[in-house]
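Below you'll find the structure I mean.
For this depiction, one protein chain was excluded, whereas all remaining protein chains were kept in their positions.
Note that the chains are named A and B in the order they appear, and that numbering of residues resets to 1 at the start of each chain.
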Amino acid sequence: MDELILEVNNLKTYFFLASGVAKAVDGVSFQLHKGETLGVVGESGSGKSVMSKCVIRLLEKVGRIVEGEIKFDGQDVLSFSEKELMAYRGQDVSMIFQDPMTSLDPVFRIGDQMMENLRIHRGLEKAEAKKVAIEALRSVGIPNPEARFEAYPFELSGGMCQRVIIAMALCCNARVVVADEPTTALDVTVQAQVLRLLKKLQKETGMALMLITHNLGVVWDMCDRVMVMYAGKIVETAAVKDLYANPLHPYTWGLLDSMPSLSSQRKTALKTIAGTPPDLRLTGTCCNFYNRCPYARPICTEQVPELVELEPGHLVACHRQCKSETLKRGEDGGNG
Amino acid sequence: MEEKVLSGSISKEAQAAMIRKERTANNAWHKFCRNKSAVVGLVIVCLMILMGVLAPLLSPYDPNQINVLETYLPPFTGSHLLGTDDLGRDLLSRLLYGAQMSIVVAIGATVLGGVIGILLGLISGYAGGVVDAVIMRIMDGMFAFPFILLSILLVTILGSGVFNVILAIGIGNVPRFARVVRSKVIVTKNEEFCNAERILGASPLRIMFSHILPNTVSEVVVYATLNIGSAIISEASLSFLGLGILIPTPSWGNILRGGRGCLTTAPHIAAFSGLLIFVAVIGFNLVGDGIRDVMDPKMKK
Partner (left out) sequence: MQKVILKRLLQLIPTLLVVIAFTFAATRLIPGDPVAAMLGEQYDATKVDALREELGLNDPIPVQFGKYFMDILQGDFGESYYFNTSAINMIKARLPNTLVLSVSSLCIAIIVGVLFGVLSAKRQSSLLDYVLTVVSLFGVSAPVFWVAIMMVLVFSVNLGWLPSFGMATIAQDGLAAFLRHITLPCACLAVIPMGTFMRITRSSMIDSLGSDSVRALRARGVSERSIVWKHALKNALPPILTVVGMQFAGCFAGAVLTENIFSWPGMGTMISSAIDNRDYSLIQATVLVVALAFVIINLITDILYMVINPKVAIDAENGGM
């Protein structure tokens, strides 16, 4: 891996609600290098979206980063002024949201929005900006970019809008792209196209990509490294091929089991993970997964498991996976 | 801190407490009470209604008792708390009886306009097609008249008097109610439970009144509350122009009209009567806004 771009250390983001404090992100650390693709998986509410919003400092009002640091290129993102933030967002880190149709301002033409971005981040004049924007539209595979430049967002399909947004990130030379479920709102056929486009652009520009998804298949196709999140914590992180070859956390097993697969001629019904994720207002004193874990032991209700590196680059947070004890899948199936 | 405990094991009590807390938080009345401005509004509205209802008991004098020796007395002096008017009548007593009039007219007009408007909206929304088009075009046409002008037109023709004022303002309210109800009905009638009723063979009337109508309640209540406020202003405007409630019967509007004539000698008459109208309208607006926030925070005017 080359040059480190983004570093997050022990990030804790809490939501202060009337009925208590929800620990949406509870001590997450990771690193992102140039040209790397990091996948973040987990079910809804696991804190992956909140974490991505922290990275570009766009939290809702009730949420606050209570601890930890975020470093971009060695600079402390959390101490950025409003002005520095503006330059950081969009230029250094670009965000791609789930629904492309609502990510563009509906009452301005696409060209105007792209040119506004170019003016802010690269200080381009109108004519120059237009040229760059049309070029960017062409490079993300939008047919007839001159005409699309004049279009309103609602005149484009979802896939096209997502391409426009990618083009915006591209023409500002973003070094990190955070994509929060970028294909969930799109048609299945378009999903693959958009992902392929992201991959291709990443190769060309060397940007780092953080891909948030709940689709393990996408992770397999796209990512170098993967981070599994559960209830605000990282439960396992590894290189993608290691994770698939040798998953260690019971939750990861559950995730892999619940993934439909076309290749294996499995006749059995798709497995699900029993139970529901814990209330985020009540986490933080034990293993968050213990009540759904078939391998749970008394210690799991007493101590928070630490993230330990069992193999090089492969970290897991489970009381039953450590240097002295290795749990095998299906072994002493516990109570499950 | 309760949330130290994990779900599932020891936390039953903590969870129960949390659920209780949340349920209380979601209870409509509690929500309303937490909204301070809504409570202020409710207090104002209650006070105003009390003023009107208890006017005969609270009034220190007969509101129509003329005393030529004590005209234009200033307020807060002597035996007349708020002073007297051009004929020496006690202003406080007149204002109390005026509250009665305002309430009767405002609520009467809102109920009248509401009932007709709800019926029309219900029929229009449920029937759709030609019936809907005809009713809504008529409503559009009526809606085109600035409210006060419509009332002026009606009162000039009907003549003054309590009932006619109620009628004039009430008719003016019809299109607003009809629109509010219609749009809700159109949404509701296509929902599953209505289709289910239809399949089960319920008559259109039954569906309309026992299934769709209850669904429009929140909109109607909010709208009606806000409407009472504007009906108070309408009545006062008409009376102020000399069209609504005619003297000697006291109403806030005609007291203000009287006060306008003696602005230099007795400014308190205009000041107090107008202030009461102002405060009463604020009260109803606050309550209406409060109810709207409770019913559905997303609902717009």
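As a working rule, a contact is a pair of C-beta atoms (placed from the backbone, for glycine too) under 8 Å apart; a residue touches a chain by one contact, two chains touch by 3 or more.
Keep in mind that what you see is a predicted model, and the values were worked out from it rather than measured.
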Options A:Ala24, A:Val50, A:Ile65 or A:Leu104, residue touching the unrepresented chain: A:Leu104
Residue of B:Leu150, B:Ala178, B:Cys194 or B:Met208 touching the missing chain in the full complex: B:Leu150
Full-complex contact with the absent chain, from A:Glu7, A:Asp73 or A:Glu116: A:Glu116
Residue numbers in chain A that touch the chain omitted from display: 56, 58, 82, 85-91, 94-95, 97, 99, 102-108, 116-117, 120-121, 152, 154, 165, 168
In chain B, positions touching the absent partner: 37, 137-138, 140-142, 144-150, 152-154, 156-159, 229, 233, 236-237, 240-243, 256, 259-260, 263-264, 267, 270-271, 273-275, 277-278, 281-282, 285-286, 300-301
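Definition applied: only the chains that are shown with their structure count from here on.
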Between chain B and chain A, distance of the C-alpha-averaged centres to the nearest whole Å: 51
